[in-house]
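As you look at this complex, bear in mind that one protein chain is not there, while each of the others sits in place.
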Amino acid sequence: MKYYTYFPGCSAEATAIGLGLSVQAIAKPLDMELIELEDWTCCGSTPYGSLDELESICVAARNLALAEKTGLDLVTPCSSCFITLYQADIKLKDHPQLMLQINEALAVANLEYHGNLRVRHLTEVLVNDITPEVITTKVKRPLNGLKVAPYYGCQLVRPDYGFDNPEFPQSLDRLVECLGAEAVPFPLKNRCCGGSLIIPEEDLALGLLRKLLDNALENGAQCIVTPCPLCQTNLDAYQSRVNSKFKTHYHLPVLFITQLIGLALGIDPESLGLNTNLVSPSEVLDYIYNYINYITTH
Amino acid sequence: MDVGEVTRFAQDLDGVVIARDYKFMCSDPGQELIKQDIKELGLNRVVVASCSPTMHEATFRRACQETGINPYLFEMANIREHCSWVTEDKKEATEKAKALVSAAVRRVYYHEPLETREVPINPNTLVVGGGIAGIQAALKIADSEHKVYLVEQSPSIGGHMAQLDKTFPTLDCSACILTPKMTLVGSHPYIELLTYSEVEEVSGYIGNFKVKIRKKARYVDEDRCTGCGLCITKCPWKVDSEFDAGLGKRKAIYTPFPQAVPNIPVIDTEHCAYFLKGTCRACEKVCEAEAIDFEQQDKIVEVEVGSIIVATGFQVFDPTPIYQYGYGRLDNVITSLEFERLVNSAGPTDGEIVLKDGSHPESIAIIHCVGSRDEKYHEYCSRVCCMHSMKFAHLIKEHAEADVYEFYIDIRSFGKGYEEFYNRILSEGTIFIRGRPAEVTNIAETPEEAGKLIVQFEDTLAGLQRRLPVDMVILSCALEAQADAEKTARLFNISRSADGFFLEKHPKLDPVATMTDGIFIAGCCQGPKDIPDTVAQASAAAAEVLAMISKGRVEIEAATAIIDERICTGCQACLLVCPYSAIDFDEEKKVCRVNEALCKGCGACVSGCPSDAINLKHYTNEQIVAEMEGALV
Partner (left out) sequence: MENLVEEVAATPGGENIRACIQCGVCTGTCPVAGEMEYPPRKIIALIRAEMRDEVLSSSSMWYCLSCYMCTVRCPRGVKPTELAHALESLATEHGFRIKRTRTPAMYRSFVNSIRGNGRVHELGMMLRFYLSIMPDLLANPLATIKMLPLGLKLWLHKRMPLLPKKVEGKEDLSRIIQRFREVRGAQ
């Protein structure tokens, strides 16, 4: 049993509820105990860092201090939370002067950060700690070669954390393949989905999303999987907006990698929050559950 | 620092008769001051507190000698490089200088007079590497009627220059200017050419090196082979040709290129059917001179030389790790060396510029600085790529009707005729775009881009992000140190600089010597450079060697180790630790003895001896302890 302190991130209980549910659902079967960080607050993310860099480190530091007390690694499924917490941690470790200032502020809540924490992304934990080989042994419902386009997005692989190749990442492909699915070649798999700019600059982001959907379909994908809540929301919830803007007819289900893993582990779709996906994943579910039927009717 | 204060301090030290300060002590008047004081005051020890001994120790030692004092009764305190140049606070520097002076004064009390020895120099030379640098150096020395051993790893001399098509800026055909020199080397009475050979062991010291060279078995008898080439024609086994940068094929028995010197083939045992399965033997059957010898063995040749010139050259950076440029992943993305072979009329396509499918490209992009000027790969600039990239543009215009686009950050056309060459290329219609490309992709975004390679970049001068569809992309790759440079450096006991190339003794004033006396470097193994500079360095190294040979003798360090045989227990720890094999074990007396001729005074044995039986002349325990006391008190 591997123990971790779990940082869900604000969206895991709201827009990305599917992520929150599926992460909880697959933890036990994969021998992971994810203990939610008590009383966590938002990490700050890009917007806070853009408005006030130093104050955003302070906001992140509260979570780091709380997590440090548990003595376990801090794991988050959200790419944005990961990069914010990870970089705040590094900045504090590299700048003792800043660390002193932050600790003075944290003192009002009886907290202190000493720099003894490892911040990790759930995907990295799945690949390095749990490992694809072990996941394969726990697969109850192999995915029959389902064609999946693994979408990394940006902040899982960049800047270079030493986890995966920023230009040509492979970790998600390996996770997909270990479930019995086929990871299709997807040249734009590490290109930006538009991120948080989907709200203030929607047209711009829709253009980027369109390129991604096109590229995935061109390579024969039946669905896209991604680890990041923002990427999933953009690709899934805004797919209809892409269609209305560009007069296209995309209907490509976008799943969280944890949802796909859950399906392969034999967990029912509702526990994985698959009913919250806006682009219905029914065809994918059909393919997985009624494979013979699917093949004969398609 | 306050020099006056240091001088006054020195005057008060024990044993100091006179302390003076003078602005340029190393100048003639400065030296005169010293000499006069020695004569008038009857001095028998001299300390100069100034710059580093590497600068002027020899100068002051000479001054002492000229006045009748043994030069080893002189000591220098480095209060410049070790003190004023590295200390920010004046007071701190002054205090430190006082400590250094005090240390030197106490130490010099214990100095003993020593005599330097001279040893004769072996007039033979070893040149390692048969590229243009090695060839040039070998010829210059051999022409003075002194013997040269030229060792080359591959089956023929010629190096990378033999692979080039035309050379910038004159557009001379590379092989045409190189092969006459190669032929001279091959037939020169004073050059012993050892190709398909590698240096295995080097021992000794300046003027007296012993080198073991492994002559790898060619499986062809050199004395019998006539170079007719029939074996090559008949051999049925094809292998990717290294000389053609993998674009063409050679046989399992081969010479790298038609003008090879020596023109004696070599059997590649990793691809020869006889060596793999025991079959074929076609070459043996057709050879009229009966020169094929499958039983041939490697031979170890031992030579004695007085100096060594290392000219092992460079290798081309492999751009595969730069995923976004698509080398190895996308068709028609090639390196600079591959293009040289492509455009060469003696190359795999007879000089026709063709794409992988055999068709002719209509547009070609040349990307500069691939692997150079990049903190992820090599920070340095590879110096020659701007020029050869422009040369490519010219050759493309000559051989084909294609549009050429050069993607650069800066244009470095520094040499004689180089800027004029740039003007010429501009006038020929090549488009220069200032912008390092972000990526080369085959994912088309418009119909015009379909089926092409698209270069995405910012045209920084126009201030626009652009995509340009082309048929072929040439990556002008960095020149980097050879993969086995570490091994070579250890073999010859030379250092490497941070960029991986061999380290010269002084970047401005001694570019071909190394910190190891008697061993020189020349050409691209010292750093990327073009052919004119390579030839100049090779001639420079040859001149340094000839100067040594001309003098005929060299002074040997007087500071050698001496073993007190009364204390020595014969444990031989010193023998094991000596990097110069300068210690012998006397079987009869069961003690170790230092061979003064070989000893370089490194001190390893002194610290290694468990019985404290070894002392190093001019670095005795007494002297060192006195120095420490002087610094601390």
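Lettered A and B in written order, each chain numbered from 1.
As a convention for this text, contacts are C-beta pairs under 8 Å (C-beta built on N, C-alpha and C of every residue); 3 or more make two chains touch, one makes a residue touch a chain.
Values in this document were obtained by computation on a predicted structure and should not be read as measured data.
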Chain not shown: contacting residue from A:G195, A:P227 or A:P269: A:G195
Contact set of chain A toward the excluded chain (per top definition): 10-11, 13-18, 39-42, 44-55, 58-59, 62, 91, 101-102, 104-109, 111, 154-155, 158-160, 166-167, 191-192, 194-197, 199-201, 204, 208, 233, 237-238, 240-241, 275-278
Where the missing chain touches chain B, by residue: 324, 369, 373-376, 409-410, 434-439, 456-460, 463, 465
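Here is the rule we go by: only the chains that are shown with their structure count from here on.
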Centre-to-centre distance between chain B and chain A (centres being mean Cα positions), rounded to whole Å: 50
Footprint of chain B on chain A - complex, ascending: 165, 167-168, 187-188, 211, 215
In the complex with chain A, residue positions of chain B that touch it: 323-324, 441, 443, 445
